[in-house]
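Missing here: one protein chain of the complex. Every other protein chain is in place.
Going by the order they are written in, the chains are A, B, C, D and E; count residues from 1 in each one.
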Amino acid sequence: MSILNLHNSLNTYLILAAILFGMGIYGLVTRRTLIGMLIASELILVGSSINFMAFNRFTAPDPTVGQIFTLFIMAIAAAEAAIGLSITIAVYRNYKSVDTEDIVDLKG
Amino acid sequence: MNPTDASGILGFFTADGFAGYADPLAGIVFLIMLATTIIGGIIACNSERLVRAVAGLALCFIGVAAIYYYLNSPFVAMMQMLIYVGAVCITIAFAIMLAAPEENKKKGPAGPLSGPLGLITAGLATIGMIGLAVNTKFIVLPKVNMGGVKLIGAELLTSYSMVFELVSIVLLIAIIGSLIIARHGRSK
Amino acid sequence: MGAYFSEIFLGLKSLVIGLIITFKEFFKPVVTVPYPFKTIKMSERYRGHIELIEDEEGNPKCISCGACQRACPSGSISLASKSVEYEAMVKGEMKTKKKKVLTKYNLNFTTCSLCGQCVENCNFGAITFSKDYNLASSRKEDFHFDLLKRLQERNS
Amino acid sequence: MSLTILNAVIAVVAAIAFAAVNAAYLVWAERRGAGRIQRRPGPNVNGPLGLLQPPCDGIKLMAKQIMIPGGADKALFMVAPALAMAPAIMSFVTIPFSDTIVAHSMNVGVLMIFAFASLGAMSILLAGWGSRNKYAVMASVRAVSQNISYEIPMLITVITIVMMTGTMDLKELVAGQAGGMWNWNAVPSLASPLMPVSFLIFFICSLAETNRAPFDLGEAESELVAGFHTEYGSMGFGLFFMGEYANIVIGASLITILFLGGWGCPLGLFPGVWWFLLKIYILIFSFIWIRWTFPRTTIYGLLNLSWKILIPISLFNLLLTAGLLKVF
Amino acid sequence: MIKDTVRQALQDLFPDPEPVIEEPVVEAAEGDEADGDKKKPAKKKEEPRVNGVLERDHAEHGYDIDVQLEPGELLAAIMILDKAGFFIEAVTGVDWIKEDQLEAVYDFSRYDFDVCRVVIRTRTPRSNPIIPTISKIYPGANWHERETHDFFGIKFDGHPHLIPLLLPEDADFHPLLKDFKP
Partner (left out) sequence: MSGPIHIQPGETFTLNVGPQHPATHGVLRVKMEMDGEYIVKAETVLGYIHRMHELMGENRTYPQVLPNLSRLDYLGALGYTHAHVLAVERAAGIEVPERAEYIRAITVELNRIASHLFWFGAFVMDLGGFTPLMYAIEDREYILDMLEAVTGSRLTYCYYRFGGLYNDIDDDFIDAAKAFIPRMRRQLKKYDALVTGNIIFEKRLKDIGPISAEMCRKYGASGPVARGAGIDFDVRKNEPYSVYSEFDFDVPVYHECDSLARYMVRMDEMEQSLRIIEQGLEKLPDGPIMPKKKPKLIKPPKGDYYQAVETARGSFGIRIVSDGTKNAYRFKLRSPTYSNMSLFDEACEGMMIMDALAMMGSLDLVIPEIDR
């Protein structure tokens, strides 16, 4: 298969999704701040979205279900980002840090 | 893409680009976008400075939007740009500006899985999934997505109307909740 | 509710009034003078830096009494003179008299504040204001005027 | 095959050229217009009517040294101006100047313009943060919150229009308004009697989205020195500047397409690209006119305007139009 | 008349009830002009003014009440003016080098049509000039006192932020002292 025809192959997309997902996992375990973790989790969500979209394009019996699922993921991601932002700010207010190691006591 | 959409004297993404045979321009642009996505992802999960990580995330999302476009879903691609780049990335950037003035305060491992161990973990997960993806035989069905927007709208309001409503409620609760959490402590 | 809409309406109205005013101004003629290409006449009493006045013979009227030098708040004026002897008819006989002749009259324009005290304090009407406003230079030395030299240049 | 590449290159080059020429000469037009409003001539020395001023400015900007402030994030500092200019040029690709002159027509054209516009906010944020200047950071936060809050009434208005015409394709949107100014979307119809209000809202929002006075809080020169591009000189500043003017052209084009019938003649005769250009330049003139008439709003005045006035009215208009569309 | 009430109130600050008679200004101005620079040995040695309240002619001097007092009584006098609704015009100093004293001068006036300008002076030795601050009563005196400190070196006791205002941050000279050499 020609390298210029990669975009017509399902595997390209699946591998890309796996790479993004892996990056997300890596970021999630190595990042030490809440915001870094938020960024990493966005990568994971995007990786799974690509999977949905790829299957929707190549194999789905219903041509819209993958797209709709991706749209839902986007909505949830937006909500997650908003909540994550507010939690980060609240944590920062109380601990003066967003480092996960500093946030150890239970009482907020 | 719908062939009727691609008119215009300068139309360069012709319908042929998506029909199956190798259009070199589409292929080249696809490779560029693939690289953009991966480079953006690497910046996003490796950069020391969080703002750069967000910039990388935005880059990654732009690439992903282009990839959605290649998957015959211009609507989702545009929504990806609009929501992820225009809203999520900016929200995270705001969070950085509001909450993390000292970025490089401490160095060193964050937890047991950081460093090479984290790399190994993530690498194993990636390799496993790639293997799964490559080794599975997918049945390609002839009914494919042609990139219409009307169909999505119709489905959203018929088959998936319940999910749609639920997502709306989740968003509403998220907005109100984040307002309450973030507003706490400031009386203005 | 009424206040809400009336505020929007009145606000829009005030904005439209402003727009109409600037739109009218758009078609009015330009009032500025494109300076290096066109200049305006300076008014009669414009006070530039000072100049020496000459008498009928072309010599400076100044008798170098130094009143201007003393009156100057910033010490911008420095003058020097030498005394020369000359013969004049006094009461029917020739006598040698002494008089001071100006040899140097320098104005340090960098410190001059154009107050006009020197002209006012001159009892002999020997200095006046020039109409020179076109003064610009990047060197300080250009503003150390030698007024005597300027007078001679004017005469020649 | 090579034809497609050629076509693509032509399209991109044409878009860049159009954006650049417009940006350069809009600066000239703005300065001349401001001059006329203020009873002074404006730039008039270089060339006839000062027409050579933009190239001279461009050469001057390019000849200047690129200065990066100490402590700045170099990568972000350099990337941000490019990120400001690129989406503006990309948006030109999808704008139909006439029935045939369009680089790439797509079925979600309206969305595409908004998607690229949202990239502009990102570039402002990165520029502000990257230059490590407190004024720049404050300005970028302001500009971004302004952009976000004005996107909402703008999109609601767009939804109203899309609902009426049933398409997101810019060409079809224009085609729906063909045949004279009584068919334009800005004119009230039975199904949507509040359309002039919508038009006004969209106009205000595009002023705010392009960071134009009286909403130029991102570069409020009397408070925040020069806003998010305080630290930029030479071509970095030039790119921001050109991006701003390219955005103005896009905003004017979008208003023309959505509300003023695109390339259609007001009387329904001889539609063509000239009508489109005429309309956008009239709109741009009004942008300039407004800028040189009004003082700047405050940040809370601006947010109040968006959240308390524009969003409720546009939402009401949306519901009303939806209801009336069902009736008629 | 506010003038009388304020004068009375200020008078009460002094133990000596009898008002200080305004010493006529030495009429030497015209005589001096004739003699030029020649010193007049006959002129009696000028004594510093005695503390007390003086009423001045507004047309001649531009103010109405002139009070001189000890630094210790300053706050009491300022309090009287504050109660009477005066606003602070300025605080400044005068260097009386011959008498080896520094004088701080406080100008007060009223927003009223009942014009009454009050000048309060207090003297302190040049070697160790300390005067209590009035910036607690009149916050506007903050800058004026800092300026006076810049120019004269008078230390205002209790001033919250006595650093150079008009002079450079590291200035250690006081230009309005008569023995100041630039």
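The criterion applied here is as follows: a contact is a pair of C-beta atoms (placed from the backbone, for glycine too) under 8 Å apart; a residue touches a chain by one contact, two chains touch by 3 or more.
Just so you know, these numbers come straight off a predicted model, no measurement behind them.
Trainee: Can you list, in ascending order, the chain D residues touching the missing chain?
Mentor: Contacting residues on chain D, toward the hidden partner: 34, 37-40, 134-135, 138, 142, 213-214, 216, 220-225, 292-301.
Trainee: Tell me, which residues in chain E touch the chain that this view leaves out?
Mentor: Where chain E meets the chain not shown: residues 25-29, 32-33, 59-63, 66, 85-90, 92, 94-95, 105, 107, 109, 111-113, 115, 117, 119, 138-140, 142-143, 151, 164-168, 175-176.
Trainee: List every residue of chain C that touches the chain not included in the displayed model.
Mentor: Counting over the whole complex, chain C touches the hidden chain at residues 7, 10-12, 14-15, 17-18, 21-22, 25, 31, 43-47, 71-73, 113-117, 120, 129.
Quick note on the criterion: only the chains that are shown with their structure count from here on.
Trainee: Going by the touch criterion stated earlier, list every chain that contacts chain D and also contacts chain E.
Mentor: none
Trainee: Have a look and report which chain pair racks up the highest count of C-beta pairs in contact.
Mentor: Most contacting pair of chains: A-B.
Trainee: If you average the CA atoms of chain B and of chain E, how far apart do the two points sit, in angstrom?
Mentor: The separation of the two C-alpha centroids amounts to 75 Å.
Trainee: Using mean C-alpha positions as chain centres, tell me how far chain A is from chain B in Å, no decimals.
Mentor: So the centroids are 8 Å from each other.
Trainee: Please set out, as single numbers or ranges, the residues of chain B touching at least two other chains.
Mentor: 23-24, 75, 79, 87, 94
Trainee: Which chain E residues sit where two or more other chains touch them?
Mentor: Expected reply: no residues.
Trainee: Sort out which chains touch which and give me every pair.
Mentor: Once each pair is checked, the touching ones are A-B, B-D, C-D.
Trainee: In their shared complex, at which residues does chain B touch chain D?
Mentor: It is residues 1-2, 5-14, 17, 23-25, 49, 51-52, 55, 58, 62, 65, 74-75, 78-79, 81-82, 85-87, 89-90, 93-94, 97, 147-149 of chain B that touch chain D.
Trainee: Okay, in this complex, where on chain D does chain B touch?
Mentor: Against chain B, the touching part of chain D is residues 1, 4-5, 7-8, 10-11, 14, 73, 75-76, 79, 96, 100-108, 111-112, 114-119, 121-122, 125-126, 129-130, 137, 141, 144, 148, 151, 168-169.
Trainee: Which residues of chain A touch chain B in their complex?
Mentor: Against chain B, the touching part of chain A is residues 2-8, 10-27, 29-33, 35-36, 38-40, 42-43, 46, 49-50, 53-68, 70-72, 74-93, 98-101.
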